[in-house]
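Step one of this worksheet: look at the structure below.
With one protein chain removed, the remaining protein chains of the complex are shown where they sit.
Entry: subunit A
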């Protein structure tokens, strides 16, 4: 708990502690904040939507930039470790390949910016970015990916099963997390603490029947659930046109109001999230957000991503909508930050990731004696059978 709070405060404190170069930068004065225009959201069953302008403070901007860079570089590092076979199994990244660094960071950072730490979030398997924005350190995340004892799940879960306070994973079964999220929202309503639950799923999962069951019950019972469809236009190798009779994902909640949001613009995501959270907190029931993004990489590390789309398509989107470039340009052009300052953040982030990767590579694997641990919670120790009747593992809660 303490480690997690430290991690959160590290992230939120934003500006780093580098005395020497700080002197250089501090001699220039920056604007405190700036106003930006953001894309209007398409609306479904809503009279009005989020505002089309927003104010970004220098402090927030620097913080978002650092967080997005951290997520990007963390994912790139995971990509590298996977290619070196230090990470095994599934590795679903929310970034692109080494030469195609554009992604879905605006989603995880933008969503977090629109809610409180006491709100709740659940997503599917492309979860590393959210695990970070919800408060875990890059160290714990990478060490979980490499399956070491210092991993956030002690090496028991891997890429798809990371948990933190008010963050419920990391779920491997496509669509199953959506009813779970509605259930977390039910708990929010039951406890009466004005909290909401962000329940994420992809365009592929959007065709799962259980999602419609969750929509129905969330609407019937007015659960404070924000259903969020991250539409990156491909479910594995199947484009949305080949999977869905209706690709207007923000309308598919039918009786649930919806918005379609530019998922590559962190400010747009933030405003939409604030709007949606306010809607839910007012007791009106669930709301649906579709975040339009693009997946540069293949579906996972084993997919080069070009058998079902053209390289031209990938290049074009990359050159026009990198969320980090977008934020950087805005901040520099409005005098919220300098290019040098942002470069400094890049350097710090790179170092943080390197250190974390070192740890994740050097930390030992979990001890074999712990194989049987954590079967049950709050129970006295018992024995778990191994591969044959003579191999026994002790199981501690």
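Everything that follows uses one rule, which is that contacts are C-beta pairs under 8 Å (C-beta built on N, C-alpha and C of every residue); 3 or more make two chains touch, one makes a residue touch a chain; residues count from 1.
Assume contacts and distances are computed from a predicted model.
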"Trafficking protein particle complex subunit", "Type 2 DNA topoisomerase 6 subunit B-like isoform X1", "PIGP acetylglucosaminyltransferase" or "Pyruvate dehydrogenase E1 component subunit beta" - which is the UniProt name of the missing chain: "Pyruvate dehydrogenase E1 component subunit beta"
Hidden partner chain, touching residue among A:71, A:214 or A:326: A:214
Full-complex contact with the absent chain, from A:114, A:181, A:257 or A:286: A:181
Candidates A:84, A:307 or A:378 - the one touching the absent chain: A:378
Touching the absent chain when the full complex is considered, from A:30, A:82 or A:168: A:168
Positions on subunit A where the hidden chain makes contact: 120, 122, 151-157, 161, 163, 168-169, 171-173, 176, 178-188, 190-191, 197, 209-210, 213-214, 216-217, 220-221, 373-379, 382, 384, 389, 397
